[in-house]
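One protein chain omitted, others in place.
A and B are the chain letters, set down in written order, and residue numbers restart from 1 in every chain.
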Amino acid sequence: MTEPLSFELSRPNAPSPRLPDADVSAPGPADLLPRDFLRTHPPDLPRLSEPEIMRHYSRLASLNYSISENFYPLGSCTMKYNPVANEAAAALPGYAGIHPYQDEDSVQGALELMWRLEQALSAVVGVDRVTLQPAAGAHGEWTALRMIQAYHRSRGDSRTEVLVPDSAHGTNPASAALSGFHVVEVKSGADGRISLADLESKLSSRTAALMLTNPNTLGLFEREILDIAELVHATGAMLYYDGANLNAFMGICRPGDMGFDAVHMNLHKTFTTPHGGGGPGAGPVGVKAELEPFLPTPTVERSNGHFELNYKRPRSIGRVRSFYGNFGMLVRAYTYIVAMGGDGLRQASEDAVLSANYLRKLVGEDLEMPHEGPCMHEFVASARNLSHDGVRALDIAKALLDREFYAPTVYFPLVVPEAIMVEPTETESKATLDSFARAIKEIVAEARSNPQALHDEPQKLPVGRLDEVAAARQINAYLQGSSDDPVLRWKRPSNEPC
Amino acid sequence: MPYLVHSPEDRAAMLETVGVQSMEDLLVDIPRSLRMESLDLPRGLSELETMAEISSLAARNRVYPDRLTFRGGGVYRRFIPAAVAAVTSKPEFYTAYTPYQAEASQGTLQAIYEFQTLIAELTALDVANASLYDGATAVAEAAMMAHVHTGRDEVLVAGYVHPEYVEVLRTFSDGRGIKVRTGSEPSQKTAAVIFQQPDFLGLLVDARALTAAAHDAGALAIACVDPISLAILAPPGEYGADIAVGEGQQLGLAASFGGPHVGFIACRKDLVRKLPGRLIGAAHDAQGRRGFVLALAAREQHIRREKATSNICTNHSLCALAASVYMTYMGPEGLRQVAEVSFKRAHALAERLTALPGWELAFPEGQFLNEFPVRVPRSPAVLRKLARKGILGGLDVHRWFRQLKGVLTFTCTEVNDPRALDELVAALEA
Partner (left out) sequence: MADRRYTKTHEWVTVDGKTVTVGITDFAQAQLGDVVFLELPSTGRKVGAGESFGVVESVKAASDLYSPVSGRINEVNEKLATKPELINSDPYGEGWILKLELEGDLPQDLLDESEYKKVTEAGSQ
């Protein structure tokens, strides 16, 4: 099943919505504004009635997999259940209905919530202060690197390099480059853990920071993290924590204690705010005291029981977004933390680790496990054992879609050939994990008996595998002027009236 | 414990399958010295208690009714059709992941493709992306595009651009060694001229002249626009701006203390490869069925790493969906009516406010749509007086602009009904 575009459903004579009249006597735009300021042709927006609009979006919704209906074993994405109470909390008029430029006295509850969230996140990751401003993980990484840069500069130390493991998420090097740093790759060993020898050879007085996640992208804890921190700090560089894998150890250990100086968190992973089909998220950054002066403005401070926004921060890196961050996401995350409490967060991480090890054991019957366990909250399997049947990790992913599971992360990290990265999270039941393992077993059996059938999956979804290559070539033809079809948007056929 | 699914029996059975005695055996890789006994946080609460606590904090915020809110400054009260929340609260949308597996994400992908088209139509530019975080980061990302495109190291901010947008632009620019200058005279060093239409005070700028000046200097013109205004005003593509950006909060999103809202960016064809963030394109499967996929991904951080056009990954997809529903609900007629009603009411209000003793337009020659600056005697006292009557009065912009002492910007939209205007004026006369 597919659904036409709203533009294709549009009818020139569809009724427009009923809206209030001005009911004041005042001139209109055409009476007052110079003619060349005015729009000559209305934008070609769809014209549809409300019933048609609601059906259109309901049908689109039915084309999606989502956490509400499907298991998302997506490694490094922490797709847990999004508590509905969070949604109810964010929708309270006391939060949704306040203007960012109201007087501080009239938004004490909002400021206190932000202050409390900062305290809670500080406790979880072991830092002194947290900025809640960054809108997403990558935004948080960049914010942290700007602070690290400002710290070095404040000491008259112009460090130009950021070290990034070859297994890191692409946002790490991108964020470093956008901060003006030169990116230097550090190699991982065969076990996916960082190579201390390679790290040592690349650390120098030019190094501003090492960006690292722990457990690493293979789901393995960096056992030598304390040695890594010592090496990095000995050269005067800082250690940055990518919070992608924080769900592995809440209440068990803390990045701050491991020696990390700056820690970003994804509230849309660890703290259950929904992904929304790609955002909005929130990417707060926690820092140790030495980075505190450089936090973005404003910070939330408490004095004598009163909460206020502090803009007087002369050494701050400045503002990283408008207003105070994705406040609605902060409300959701704080609601989750209150409900879970310290005991609940720890149990969540323990269950996440247990579920990953359990599923690893089951899936290990059918796929290769290139690394020794135990794993933390996720594991990486390899479909290399199916290569001689001509079956690849991508085929497994697509076959899972046909069995109503979202696909695991595939081909990441690059150090494992035919990687299949699975993160079950703590909110999937044993029964779900069992049925996922059964699906893998079935698919692997099919790979051996009828590999061709796997290449044709998915069959049961609204569309089959889409020809991205043809689409990309068409886009480039459009961008180079040899085609009129933009591909990146709908365009009214030239013979059709608006 | 809320949201956890394993029973103690499940845990025991799972440990047994794994072949270990206890959880401790699974945590052996963590050095002992790092292990903690417990988190220094209160114990968890029931949903009843949780919501009571969260609600009591919410109750400590003062919520002004929409109709008595006359403060804007980048976040506006607008009528939001019930259809918007009905769509965005569908769990198939809000609990879906980033649409990497296209076959299982057609709903999200098509909705974003429609958003890209809606923004491109509104701005009259060739291509728009899948969304950015907010208006401020959209301005900054556009400036970075101009820097890469022209190879020049300076951007020029012309006129009253939202001060927080400029602050964010400075933070972004610092990282890349780009200079931010204010003024209206571009030079041969200028990568882009950035202006806001209407500006932060609500006044219209001469977008055509600014665009021409940018082009004469070999710079790009970046127009930061109010999306509702584009129902009335000439769109950036029509006067030749190269990139249009803006804040989409007015398209169906709650004020929510400033976020999450949604940034948008659209550009001319020849700049598309430098656009930041995600783009969705149309493609076909083996049976010829149309579907939608992530397109031009090789510009993005997950492939291009340190050479990517931007580091953005997670964007504001769900807010873009809200904006799409809003624009589709309104259609061209509805959007125009919203803009016109706001225009007329704001002009009626300006007339009445400037009839008050000592009140005058701060820029009598300036044209505006639905937000305007007035110079008033004793502005702090005025705002306090209005607050006592339950009215959120204008925004005191002196906080950002020294030269604007005593200037408040009032905003008026379709939610401020004529009686609300009466109440405002009566409160001021009292």
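In the analysis below, contacts are C-beta pairs under 8 Å (C-beta built on N, C-alpha and C of every residue); 3 or more make two chains touch, one makes a residue touch a chain.
What you see is a predicted model; the values in this text were computed from it and never measured.
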>> For the chain not shown, which residue from B:Ala297, B:Leu356 or B:Val425 touches it across the whole complex?
In response: B:Ala297
> From the list A:Asp343, A:Glu404 or A:Glu468, which touches the chain that is not on show?
Replying inline: A:Glu468
> Considering the entire assembly, which residues of subunit A contact the chain that has been omitted?
Replying inline: 468-469, 472-473, 476-477, 480, 482
> Residues on subunit B that touch the omitted chain in the whole complex?
Replying inline: 273, 297-299, 303-304, 307
